[in-house]
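What you see is the complex with one protein chain gone and the rest in place.
Our next item is subunit A:
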Amino acid sequence: MATVNPVRTPNPSLVRTHCLKTPILHSTFNPQVHTLFNKRITLSFTISSKLKASQDVRKKKENVSRKIVLSDSSPPPLKNDEVSTKVESRGGVIGLVKRLPRRVLSVLSNLPLAIGEMAAIAALMALGTVIEQGEAPDFYFEKYPEDNPVLGFFTWRWILTLGFDHMFSSPIFLGLLVLMGLSLMSCTYTTQIPLVKVARRWNFLHSAEAIRKQEFSDTLPRASIQDLGVILMGAGYEVFLKGPSLYAFKGLVGRFAPIGVHLAMLLIMAGGTLSATGSFRGSVTVPQGLNFVIGDVLGPTGFLSTPTDAFSTEVHVNKFYMDYYDSGEVKQFHTDLSLFDLGGKEVLRKTISVNDPLRYGGITIYQTDWSFSALQILKNDEGPFNLAMAPLKVNGDKKLFGTFLPVGDVNSPNVKGISMLARDLQSIVIYDQEGKFAGVRRPNSKLPIDIDSTKIVIVDAIGSTGLDLKTDPGVPIVYAGFGALMLTTCISYLSHAQIWALQDGTSVIVGGKTNRAKAEFPDDMNRLLDQVPELVESSLSSQSDSISG
C-alpha cells in the first residue's frame, strides 16, 4: 500500500519542488503542516490516505484516487470504520478536547516533519564536531571574535547562548531528540500499526483486470492454478486458494520490522536517558599496593543516581604490570585487583586489562591509564628507598617520568645528584651529577651501576594504574535496544511480496507486487513462472472439471 501512490497530479513538478524544500528548511514547515492538517479534517481521510503526504492534490483527484485504492486491495470495511469514528468525535467542545491529541499525533507523525527533525539532528551533530567542545568561555571569545565573525555572522555569542560549547547536552539538541522520540511514537501509532493491519488482511482479487494492474503481471497459457500454488509454496510463499482465485504472500514480517526498529530506537533513547541521569562515574590513579574505597571515587551524574551497598567495597591493587612487544612498545596493561567488603573479606579477585573490565555489584572498573609511581633503589647497599617519580612534560603523547637522587650534602644551596628518567616500567636511564649519560638499567636485573663511588641498584619500578569506575543502570536497556535494532533492521531488509492469480479458462493470470525488492522481483517471478508445467490436452479436460466441480 505505502509504496504505491495512485494519485496523479496535473503538475507534479510543482509539488515536487515544494516537497524538496521542506525537509531542508525547517522554518518553512509550519505553514505546510497546518494546511495538511486542515485538509485532513475537512476531508476525513482514510487510513490509507494518511500514509501519503500529497494531500494538497487529493481533493482534485479524489475520484481517481478512490478508483485505484480499490484496485490496490485497500479493504473497504476499514475505511468505513475510520470515517465513523471521525464523525463521532466531532461533537462540540468535548469533541475538540478529544480531537486535540489526534491533532498533535497527526502533526507529529507527519513524515516531512520527521525528516526535518532527523536532518536538524544530523546538522547539529556535525556542528558539534566542528566547534570545539567543553572549552572555557575565553577560548570561544578568542576563536570566534565579534569583530571578525565566521561566515559573517557566527560569533561566540551564538555558541554560548545556544549552548553549542556543550552541544550534546545542550537544551536544543536534547529537545530535538525528545521531539524525535515523540515523532517515533506517534508515527508508529498512527501510521505503521494501521499499515500492518491493512497488510495482514489477505484478500483475493477476482477480476483479471485488477490483477493485470499490478506492478508485475503475466499470463500463463495452458496452466493450472494449483500447480502455480505448489510452486509458490515451494518458494516459501504462504498460499491461499479459493475456487479459481489464488493469493500468496511472503515476507510479511518485513512489514512488521520497521515498527520494531522504531520501538528499538525508543528503547535505546530510554536507556540513554537513564544512563545520563542515573549513573556514577569516577577515575582514580592508584599506585601498586594501595587501596581505595569505590564510593570515594564515584560521583553522581544526575538526579536519579542512587548509591548501592557495593559502594563501600574496598579495592586493593595487588599488582600493575605491562606486556611489551619485542620492539619495546606497550602491548597491554594489566592490573590485579582484589575487592574486600566491609568485613574485610575478599569477595572478588580479577586481573583486568584494556577490553576486559571487572564487574561487581553493578560497578564496572576499567583499565584506562597508567603512571609511574615510584622507583625502589638500593644506595650503597642501604635501603631500599622509594623515590617518587614525577611526570615530565614533553611534546606528544609519549609519557616521560623522572626522579632525582641527591648525592652529598643535601642542605647545600646547589645540591647535585643522580637523575633517572623512564618512558615505561622496563628500563631506567641514569645520568650522573654532571648530567652526563651513565647507563641504562632494567628493574629486577640486580645489576649495580657505579656513579662516582655511589653504588645504585634499581630494585623495582612501581607503577600506578589508572582506573575508570562507573555504574550505569541504562546499559541493560540500551543493550536490549541494540539487539532489537540489529534484529529488526535485518528483518526490514526482507521484502513483503504479494501474488494474485486467477484461473481464466485454461490460462492463468498472475500479478504481483512487492514493497522493497522491486528490482529483483520480476526476475524471481519469471523464474518461478517458468517452472509452472504446461498442460497437455488430456489433463486439460480434467483440470476444467476440477475447477467447475
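Just so we're on the same page, a residue touches a chain if its C-beta (ideal position, glycine included) is under 8 Å from a C-beta of that chain, and two chains touch if they have at least 3 such contacts; residues count from 1.
By definition in this document, contacts and distances are computed from a predicted model.
Trainee: UniProt name of the unshown chain, from "Cytochrome c biogenesis protein CcsA", "GPI transamidase-like protein component Gpi16", "GTPase-activating protein GYP7" or "DNA-directed RNA polymerase subunit"?
Mentor: Record says "Cytochrome c biogenesis protein CcsA".
Trainee: Given that one chain is not shown, which residue among A:Arg103, A:Lys197, A:Lys331 or A:Arg349 touches it?
Mentor: Checking each option in A:Arg103, A:Lys197, A:Lys331 or A:Arg349, the one touching the absent chain turns out to be A:Lys331.
Trainee: Out of A:Trp156, A:Tyr237 or A:Tyr366, which touches the unshown chain?
Mentor: A:Tyr366
Trainee: For the chain that's not shown, point to the residue among A:Leu100, A:Val253, A:Leu290 or A:Val354 touching it.
Mentor: A:Val354
Trainee: For the chain that's not shown, point to the residue among A:Glu135, A:Glu215, A:Asp336 or A:Asp460 touching it.
Mentor: Selected residue, touching the omitted chain: A:Glu215.
Trainee: Provide the residue numbers of subunit A that touch the chain removed from this figure.
Mentor: Interface with the chain not displayed, on the subunit A side: 2-10, 12-13, 15-16, 19-20, 23, 51-54, 64, 67-68, 71-72, 111, 114-115, 118-119, 121-122, 125-126, 128-129, 133, 168, 213-215, 272, 325, 327, 329-333, 353-357, 364, 366, 368, 468, 470, 472, 475, 478-479, 482, 485-486, 489-490, 492-493, 513, 516-520, 523.
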